[in-house]
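Shown here: the complex without one of its protein chains, the others still in place.
For clarity, chains are labelled A, B and C in written order, and residue numbers in each chain start from 1.
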C-alpha cells in the first residue's frame, strides 16, 4: 500500500502517522519528493483500513498495491478452480449450460422444461423457487414446493439443479439443491454469504447491479474465508444510464475476472438484457469472450402464447443457440 | 397502466392479450391509432407483472400510470408522517440531528461523544455495533457489546439511539434500540425488511448505492406492507462515474421524495462524501433543500490525532455546524 | 405520442392543451380513465417538443410511441445500408477490419504498419492526425503532415484510410481521406455534424461516452438530414462506475442498433478497454454479437519496446486475432 502525503506535511505529523501504522503491523518506507512524501507500506496491509487512512488530513491519497482479495486471487492460486456439481464440472475448460424457467410454476412445467433443455444440451437445470421482487405485492415464488418440483425434475432427468436462496434460515430446505444461487441484490448481504461459506455447496454468486469487480471478488472472499471454495461468479448486467436494455451486460468482466481470479465465470444474458431477442447474440458474445458457462431462461409452455417474446427462449430457440455456442467453443 | 402495441399486431393477438389481462382482474380499454394500438388498463394494476407484459413480442412498451407504491404514497396519505422516537419527533416540521461515531469503540468513547453531541444540539445518538464491510478481513464491529455501550450512553444523556441491523436473527438484541437502521447494501434484502415490518420500531432505511427512488420507496413499502409505518428514508449518496467523492449525494431526491411520499426524509452527508471537509456544505445544502433531519459522524478522541480530517467531524466542528443549520432552518 | 394527464386536471385545462397541440399540427385523441386522462397525439409528432410538454403542470408524463429518428430508422428502410469506401464495402454482410496506430508518428511508421496490417487481413487503415486530448499540454497530433503520411501509406498499399476530424474548417485537408471519423467527444457537436452532412464522404461516427442509443442515432440523423447517408456507427465503450477498464464496452448495442437502424455498426475494442490484453476477447465478443467490422489499434515499432502491452496490438497479435475473427464469422 502506498500513501501519498500532502504538501507541507510536517516531520512530526509523518512520525506520528508512521508510529500508528507500525502498531498496525506494517513496515513504513518513506520516500521524500520535492513536493510530496510517499510512504510505502510493506507487510500484511489487508488489515489497514484504507478509507480511514485516505480520510486523514495529511493524506492526499492512498493506493492499494496488493489486492485485498486473497483466497480467490489467481496470484496465489494460478490454476483454474473446477467446481464439481454432482459430477458436472464448471471451469478449467469445462463449460456449463444452465437452463430453465425464471420461476418454478408447477411440477409438470419443470419436468417438461427439464426434458427439453436436457435434450438440447443443457447440463444443469435452473428455476426460481424464492423470487426477490422489487414490489412486496408481486409473486414471491412457490418456495418449498418449488424446490420439491425441481428435485422431481432432477430425478426424471438426472440434471443437477440451481436455485436462489434469500434467507440463511431457509438453508435446511436447500439440503438437496446442487448449486445455491445468491442473487444480485444480495451480493453484499454479508450475513448470508458467511452462512453459505460454512457449507460445502457450490455457490453461484451473481454480481450486484452496481458493484465493481473488486467488490464482487470481496463477496466471493466472504464465502471462501469461511471455508467454502466452491464459488462460481456470474455476470448479469450492470446499471448504467442506458434505458434500451434492462441493464448493460459487461462482457469485458469475463476476461478480467479470469485474470484476477481462478474461480469459474459464467454469464446470464437473459437477465442482463431482459429481451429474448438479445439472448442469442449476447450468449454468443460471452462465449467468444471466454466464459465458463451460460445461464439461460427457457420456458416451455406452448399453451401460453403470451410468453412468446419474453426474456425466455422457447426450447427450440434454445436448442438452436446451444448448437451455435458449441461451434464457437470449438474455435477457442 | 398503458400498453403500447407494436405496428402490425393482429386483431387476434390483441384479443388474446386482452383476454389474459382480464383474467388478471383489470379492465382493458383499447384505442386504435393509425400506426399503433394503445391498451389502457384500469383497475388494480399493481398485480400485473409489468416486466412480463413489456417483454411480449407484440408489446412495444408499457407505462405505469399509477405508482406501484401504495402505503408510502402521498397521494393516498397527504399529511406528513411524523415518526415518534421515544418522544423525539421526525418529519412534519420536526427536524432531527442524529450524531455519533461511525463505529462504537468503547463505553467511554460512546458516553463522551454522546455528551458532547447532545450539548451541541443533537437529538439522537448513532453508533455502529454491527458493521457491514466490503472485506471479510476488516473490523466487523463490537456487536452485542456495542449495543450495550450505546444503551449506557442513552442512560447517561437521555438521547434515543440509532444503530444498524444486518441479520433478522439479531432482532432480540435490538429490543431496546430506538431506531433500527437498514444500511444501503441491505436496502433490497427483502427478507430482512419483512421481518422489520413485523415490529413497530422506527426503521431508518438508507437508499441503496444504485437504487432509483421508485425502488427505494418499494423497499419502504415492504416494511409498511407488514404493518410497520414508522419508516424514515435516508439519502446517503449514489454511485456515479465521478471519483473525487466516494459517492454523489443526490440532494434533489429530498424534495422529490417529499412529493412522492409522506415519510420523513433525512440525509447523511458523512457517508455520501467520505470527506469531513464536505460535510458542512452538504449538510447545509440538504437542509436548504428541505430535509427533515441529518445524520452526521462525530468522533471525540483528542488522543487519536489520526482521526482529524476523517469523514467524522470533531465535536467543535459539529457544534459550529449545528448552529448554522439552525439558522438555515429559520429561513425555510 | 401519448400524454398522460394528472389526476384532477379540469376539462378546461384539457381543452386549452388540446387547442395548443392542434396548432402544432397533430390530432388529439383523448381517452378518459377513472383516475387519469390519456391524450393520444397522431400525426407528425416529431415537431412536438416532448420536454416542454412533459414539464407542463397538468402533464404527468409523456411517451413517444414513434421514434424521433427517421432517415436512419430501419422501419422506413428495412434493407441494410452498405457503405462503399473506395471499393471496400461495410455493412449488409460485408465485414471491415480497420487497423493502424492510434497516432500517426512518421511516414516510415505508417507505411510499415500499413503493410503489416494489410498482410494480416485489414481492409482499411486508421491513424490519428488530429488528436483530441483531455489536456491542452498533451501531444495534439501531426495534423496536415499526418494526413499526408496516411495518403502515402494508401498509395503504397491500396488501403483506404480513416482519420478523425475535430473542426469543420479543416475539411479541405480531408479531401482525399476516404472515411472521416467523428470522435466520441464530438458526437453532439451538431455544427460539425451538419457540415459533414453536406459532403458525400463516409462518416465513421463514434458513440459519445455517456450517450444513449437514441442520442447516438439522432446524431447520425443530423448527418443524414443534410443529405449524406454514408454513416457508419461505432461503439467504443461507455462511462460507468467500474474503474478496472477505461470504459465499459456495451456489446448489446450491436444487435440493438441493427434492430433500430439500417446503418452498419462496428466496434472499437482498443479504446473501449484501454488494455491490449482485452482487445482479443472483446473483438471476438463483438464479432459473435454481429458487428459489421472492427477498429483495432496496431503498432509496429520493434525498437520501441515501451509500447509492448499498450492498448495497441503488435502486427503478430493482430494477425492471430484476424484469423480467429474469420473463423467466428464463418459460424454466423
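Keep this in mind: contacts are C-beta pairs under 8 Å (C-beta built on N, C-alpha and C of every residue); 3 or more make two chains touch, one makes a residue touch a chain.
Computed from a predicted model, the values in this text were never measured in an experiment.
Enquirer: Out of C:95, C:222 or C:318, point to the residue that touches the absent chain in the complete complex.
Expert: With C:95, C:222 or C:318 as choices, the missing chain is touched by C:222.
Enquirer: Given that one chain is not shown, which residue among B:8, B:23, B:172 or B:243 touches it?
Expert: For the chain that is not drawn, the touching residue is B:243.
Enquirer: With respect to the chain omitted from the figure, which of B:98, B:113 or B:213 is a touching residue?
Expert: B:213
Enquirer: Decide which residue listed in C:85, C:147, C:179 or C:276 touches the omitted chain of the complex.
Expert: Here the residue in touch with the unshown chain is C:276.
Enquirer: What residue numbers in subunit C mark contact with the hidden partner chain?
Expert: 16-17, 20, 46-47, 49, 51-52, 55-59, 68, 70, 132-139, 166-169, 185-186, 188-191, 194, 209-210, 214-215, 218, 221-222, 225-226, 239, 246, 274-276, 305-311
Enquirer: When the complex is taken as a whole, what residues of subunit A touch the one chain not shown?
Expert: 2, 4, 7, 29, 31, 33-36, 38, 40, 42, 60-61, 63, 65-66, 75, 210, 239-241, 243
Enquirer: Contact with the hidden chain only, please: which subunit B residues?
Expert: Counting only subunit B, the missing chain is touched by 210, 212-214, 238, 240-245, 248-256, 259, 272-273, 277-278, 281-282, 284-290, 324, 327-328, 331.
Here is the rule we go by: only the chains that are shown with their structure count from here on.
Enquirer: Which chain lies the greatest distance away from subunit B when centres are computed from Cα atoms alone?
Expert: In terms of C-alpha centroids, the chain at the greatest distance from subunit B is C.
Enquirer: Report the chain closest to the protein's overall CA mean, measuring from each chain's own CA mean.
Expert: A
Enquirer: Mind checking the centre-to-centre distance between subunit B and subunit C? Centres are C-alpha means, answer in whole Å.
Expert: Going by mean C-alpha positions, subunit B sits 39 Å from subunit C.
Enquirer: Where the centres are mean C-alpha positions, what is the separation of subunit A from subunit B, in Å?
Expert: 26
Enquirer: Once you find the CA centre of subunit A and the CA centre of subunit C, what distance in Å lies between them?
Expert: Result: the chain centres lie 31 Å from each other.
Enquirer: Pull out every residue in subunit A that's touching 2 or more other chains.
Expert: Answer for subunit A, listing residues that touch two or more other chains: 210, 214.
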